[in-house]
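Shown below is the structure under consideration.
Only one protein chain is missing; all other protein chains are in place.
Chain lettering (A and B) follows the sequence in which the chains are written, and residue indices restart at 1 in each chain.
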Amino acid sequence: MNLITEAAKALRDIGKGMAVVSRAAEKGKHTNLYPFEMPEIPPVSCQSLALIIEADGTDRCVSCLACEKVCPSQVITIERTRNPEGKGFVLERFDIDLVNCMYCAACVEACPVSAIVTIQDFELSTYDLQTLKADKAFLDEQGRRAKQWYSPKLGVEYRNEQGEIQVAPLEQQPGGEAELLKQADKESDN
Amino acid sequence: MALSSDKRSQLKRIPIPEDRHFKPQLVGYNPKTPNRLAEVLAHSLLYFVFVGLLLLIYGVLPWLFKLPGSPLASGGSFTTTGAVLYGILAAVLSFLVAAVAALILILVLRKYLGLVQNRYGPMHNGPAGAFQTIADAVKMVAKEDFVPGKADALVFTLAPLMVFVSAFLLLTIIPFAPGWVLANLNVGLLFIVAAGTIGAYGVLVGGWSINNKFGLLGGLRAAAQLVSYEIPLSISLLTVAVWVGSLNLMDIVEAQKLWWTAIPLLISAAVYLIASLAEIKMTPFDLPEAESELVAGFNTEYSGMRFGFFFVAEFAELFLLPAIAVVLFFGGYYQPLAGFWDFADVLRGLGAEGSTLNQFGGLLASAYGMLWFLLKTALLSYLVIWVRATLPRFRDDQLMELCWKVLIPLSLIGLAVAVILRLVFK
Partner (left out) sequence: MSIPAALMTGPTVLEPVVGKTDEMIVNLGPQHPATHGVLQIVLGVDGERVTRAVPHIGFLHRNHEKIEESRSYAQVIPYLDRMDYVSGLQNELPYCLAVEDLAGLEVPERAKYIRTAMFEFNRIISHLVWVGTYMLDLGAITPFLYAFRDREMALDIIERTTGGRMLPNYFTFGGVRRDVHPKFWQDLLDFLDYFEKVVPEYETLTVDAPVFQARSVGVGLLSQELAVNHGISGPNLRASGVAHDLRKDQPYDAYPELDFSVITRDEGDVWARSKVRMDEIYQSIDLIRQCAELAPRSGPYLARGRVKIEAGEQRYRAAEISRGQLGVYIHSDGGTGPYRSKHRSPSFVNLQIIPDLFIGQKFSDVIAILGSIDIVLGEVDR
């Protein structure tokens, strides 16, 4: 008798499992049809690095070497010379070895002027690793192609149709919640 | 780690190419804009081919060769040239039938797994991946014919053929409709056991010949499993013979016009289904090729068409063993409760005796029976696939325990039940 009840229980549990499996079809498809359909990547996501050029064509980077110093993988190489006329430096060379970079975004955090930023372009696959030894032209191009980018100082930014750089609204910024709450508090105080 | 500065400047710098990004080329079917009609049509294409092949073998060819009824069915005498030609053609076409059945089931399995696992399954070859299995088959044929250096070349070549032939032989004795059978053997049930056993040898020597330890383990597991499960399988076949009183599959089906054998012989039917799961080597009994333990088990070193033979044979068996179950236990080509009212009888009664309409009606009746047969088989195959999607696999000793401690006693009980029922009711 015991055997029969046990067998019945086992069969019932197997049946339950089979029901779970067949009911799962209701949950729909969860596959992303990449490359036919691009995945939605949040703006803070660090998929690649880029250098930002202002709308008037000047580099944001002031060659302060902060990013080079902070990089854990030591893949940033910057060469600069003193600006012969006026203050500051002239950027001679700005290389990032994107093969050995580990996309930790420490350089982005260190940059005082948000010149180096994280972008969401993850399609870095290539047949030739040499193409990933990025120089300044490469990084500028990445920055020009990016729809939006992120840096902790300025938050999420994007280029509007006129080519001007704008900061995204507060709702899309990390930390925006706290800011909005603060504003709401102030309004309720008034 | 970091290169020195001057070393770096020596590196050839390649500018960012405009087409660095992988731009998908949309060739053929675009999954983003699905076309339901095309999908349904493409997916049913193989089914039409399958049914068409069967109709050709059993309906059109005998008529073309002017065979009276089906000579092979009634004893198998190749007296006329037409009959010999028909035999050869039918054999070649049956090979195709087995292959197409396997192609259909592979695609169904992959699509079904996709469905229950919240993904798409094959997607890009043909509408909703309908031609994926055909593309795979072409790929397998086109691959290099490769024999590993330390393998026993002769046995290595023979093993997949043995497995495939064993599956293929089963096809010849299955009655798809009244009179629609290639070899109407009087010892049909014995033939099932005999043909099935060849496959076990194929797997064993295949696993042994590749000179790979995982393959050897897989082959030994397969031998133990297949030989053990042959016993409950054979005993439950025997119960049918006892109950019906014949070893001929045609007679067995005819005896089920009113009541399926599965109703009195429920235990045997259940034992047969479980044991045939083990014979097909499907989860939870897929130990011989347990991919997480034995890499790929007995076919670890097989590639190309040799692997294809194993693969096709496995899925042909996924069609054939349920088909045999339908023949033995679930009324074969009869519609349910055909004893009370059978639409096939209506079709057979069309027109006057011997008229063209009457002959055509007979053909239609057979086709109608075949559709019922295929439908039942499809349901049983679906059950197997469903189980495969759910269960993990057993351990080898549990597998043996299930066989020797549960299934064989159960099948003996089933046999006793059959004997008693036979004495009481017949």
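Some points to look at:
Criterion: a residue touches a chain if its C-beta (ideal position, glycine included) is under 8 Å from a C-beta of that chain, and two chains touch if they have at least 3 such contacts.
Predicted, not measured: the structure shown is a model, and the values here were computed from it.
Of the chains on view, those touched by the hidden chain across the whole complex are A, B. Screening B:D152, B:D251, B:E293 or B:D342 against the full complex identifies B:E293 as the residue touching the chain left out.
In the complete complex, the hidden chain is touched by one of B:L226, B:A278 or B:A389, namely B:A389.
Interface residues of subunit A facing the missing partner chain: 9-10, 13-14, 16-17, 20-21, 24, 27, 30, 41-42, 44-46, 70-72, 102-106, 109, 118, 150, 152, 171, 173-178, 180-182.
Touching the omitted chain from subunit B are residues 113, 116-119, 213-214, 216-217, 221, 283-284, 286-287, 290-293, 295, 389-398.
By our rule, only the chains that are shown with their structure count from here on.
Look at where the CA atoms of subunit A average out and do the same for subunit B: the two points lie 50 Å apart. Within the complex, the subunit B residues that touch subunit A are 1-2, 5, 8-9, 11-17, 20-24, 26, 30-32, 115-120, 386-387, 389-391.
Of all residues in subunit A, only 14, 17-18, 20-22, 24-25, 27-31, 33, 35-37, 73-75, 77, 79, 93, 95, 97, 100, 123, 125-126, 128, 130-131, 133-135, 137-138, 141-142 touch subunit B in the complex they form.
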